[in-house]
Structures are given as structure tokens and as C-alpha cells.
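This is the structure I have questions about; it appears just below.
One chain of protein is taken out of this complex; the other chains stay put.
And then subunit A:
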């Protein structure tokens, strides 16, 4: 393809070239169409069908023609517009539109998002006309906030310290199983029953186990940290991936302890600081003089996860401004320079792993109390990949970016379930839910092409002398393990 930039080609020559450029565009699109035909011919052109109980071959020439036609037309359109040699390249200097927009609305975004998050259940209930009707939305809100929290937790490890962790779900699992096992444990229940009354453990288990789950997950973060201290980059990613799988496999196979693949059911529900959400006179509704509604518990859970997520964000923001947080970021930037300045990088890495894991553990504990049931099925690699995608998409190290990415990814995934209108376009045989992941993948690729450093690609300095200037993402390193 003849590349001719606007600077080098005089405008007279450009006009003369216009005809050949169009011809070239057609030729290129035709070749692309041929390649598409070759590729899609076997893929789309044929289909297996059942004829009289035997497998036969069907043909779909019209669908093939449509697909090849789309590719030909699309290529032609791109050749004539964006890839056109006559197109004057736009020289961009300084921050992009997004960066400037980010600076302009930056101060408003955080309070606005926070206010929305804090009032979301009430907005949902008001607009949908009642608590029971808004159950789906509030559940979705809880799911999104769980992933926001997990994203913020992993952000410490990946975004700040630059350690690529593909096994973050392990800590989520540790937190969930810590709560599930402790809350359903008969000896623990018996111990507290003798000490503080029969219902004490059922009512308080969550609030006591929450910090325990966090600490336990943090401990496991350190245990994972030790063997991977010397690893970097790809090697670190593989070992953390393995660690995530090991935890899951142990949960499946250690049947005596964890219940194996069947999981642990009837885990005590969350209580309003010891007051259960039940219909009887000791319940939450009676205590506050409300009419009993099972949604009280769901709304309460929403606020619990919101509070947990905000604690995560608050702690991360605080830690970033402390020496330990600066050391995490310095580690991401240059490990050798860190060591030359007397920073014990072993401790820095372990503290990053442990802190990130701790928040994962809190989230896991919340997951167990919300679902009332845990099984190893909930802690597959998909979850790790999803959390990592949220962090990368949000912009590594950015709080708001991660929150928005979590909302987009989890909310978007759910929204894509409602693709019924596509049936009207493609006919009733078309099952839109099959294309959910495809659309989702396209969206991710598009965002990464467009904003390769994530939604928020600038870094906020932790301290300033005269003026707070955002650091461009081009200068910030991704870390190397």
C-alpha cells in the first residue's frame, strides 16, 4: 500500500492521485474480500445438519455472501476515509481530549459517583416502584461493588506495585471459606453458646469473621509472596496462576474439611450488628418499627459492601501517600533503584501481596455471607481474569478508573443479557446470549486500542510542593513482576 503523507505530497499531485487512490482502495478491499471468502467459506459456508437421524452437510451461501459483503464494504469504507493516503494526519500535541476532559470533570466525578452509589438502592426502589421490584438492580449493584472492591484490592498488587497476579481469586476464596467454615463450625458455635448465649454466634459470626477472613487472606498473600519473590513478569504470572488453581483444587479435594465440590451451605446470614433480619419480634423490622420485608437484608448488604469498598479505597489512597505506598510505586518503576536507596524490596513485595490479599479476603467473606453458600465453582480462573481485566481497563493505579471499569464490565455483561431486540433483526433462531462474550470481547479490544493505558491513564502524584500536576501515563511504567 503506497503510503503518502500530506506533508510530502504536493496538493496538485494529490488531486492526480485521487483516482488511483480510489482504484487502489477497491483493489485492497477486493483482496480482503477474497481472504474473507477463503477463511469464512469453510467456517460459515457449511453447517452440519441432521438429515433423517444422520449427520449431513448444509450450505449457507447467502449468509456467507452477507459476511463477505460486510467485510468488503467495511474495508473499502476504511480505505476511503480513515486509511486514505490523502487524509491529512492530525497532529496531536499535549494532552488528548480525554485527558483534558478528565482534568475538567475530575473533581466532580468522585463525589458524584459516591453520591450515586450511596443513594442507588433508594433511586432504584423509587423509580421501579418498590423494594421487591428493584431486587434485580440492587443485586446487580452488590455484584458490581464486590468487583469494585476486588479491583481496588488487586490494584494495589498490579497497579501500584506492578506485580502481575493472576491468582487473586485464591484470596477471595480464602476469605469466603474462612467465613463459611468458622460460621458453620459446631465447636466454635458451642464455645460461644456456653459463653455468650445460644444465638450469639449465629448473629455475630459475620462481624467477627470479617476481620479474621481479611487477616487470613493477608497471611496467605504472604505465603504466596515468599516463593515468588525472585520471579518477575511472565514467570510471576504463571506461578500466581498456579497458586489460584491450587487453592481451588484443594477446596475440591479436601472433602472432609471443605465439603469438596458440594461446597458449604446454610451459612449464617448477615445481621444488622447482631440483630437478625427475621420476621419475629427480635428482628430488624420489629426493632425499627418497619413492616417486615426480606429486601431489608439485601439493601443492608448493599451498604455493607459499599462501606467495605470505600474502606478499601480510603486505605489505598492513604497508603499511597505513606512511605510504603511510595515504595510500591517505586518498585513498579525500578526495583534496582529501590534497592540502591536502602529499600528492602522483599518486604515491599510481601506487604503489597498481603495488603491486596487482605482486601480480597474481606470481599470473599462478604461473598459468602451474601450467597449463604460457597463452593469451589465460584473461584475459578475466570474470576481472576475478570478482576485483572477490570484493573487493566480502568487504568493501573487509578481508583476512579477501576470503579468505572468494574461498573462497565459487570453491568455491561448483565446488560448484554437483554439483547432480545436482536431477534427482530436476525430472526427467531438467533440466540443473542451466545454473542454476549463476543460483543464484550470486541468492546475490550476497542478500549485497549483506543486507550491502551486504561480509562484513566494519568497518575496522580502523592505529594507536591507548589502545584499538583498529573503524570502522563507514557512515563509511568507497568512494572515487570
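As a working rule, a contact is a pair of C-beta atoms (placed from the backbone, for glycine too) under 8 Å apart; a residue touches a chain by one contact, two chains touch by 3 or more; residues count from 1.
Simple rule for what comes next: contacts and distances are computed from a predicted model.
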Listed names "ABC transporter ATP-binding protein", "4Fe-4S dicluster domain-containing protein", "Small basic family protein" or "histidine kinase", matching UniProt entry of the absent chain: "ABC transporter ATP-binding protein"
Quick one: which of A:319, A:406 or A:455 touches the chain that's been left out? A:319
Have a look at A:28, A:334 or A:414 and name the one touching the chain we're not showing. A:334
Residues belonging to subunit A that touch the chain removed from view: 315, 318-319, 321-324, 326-327, 329-330, 332-334, 336-345, 351, 459, 461-469, 471-472, 475-477
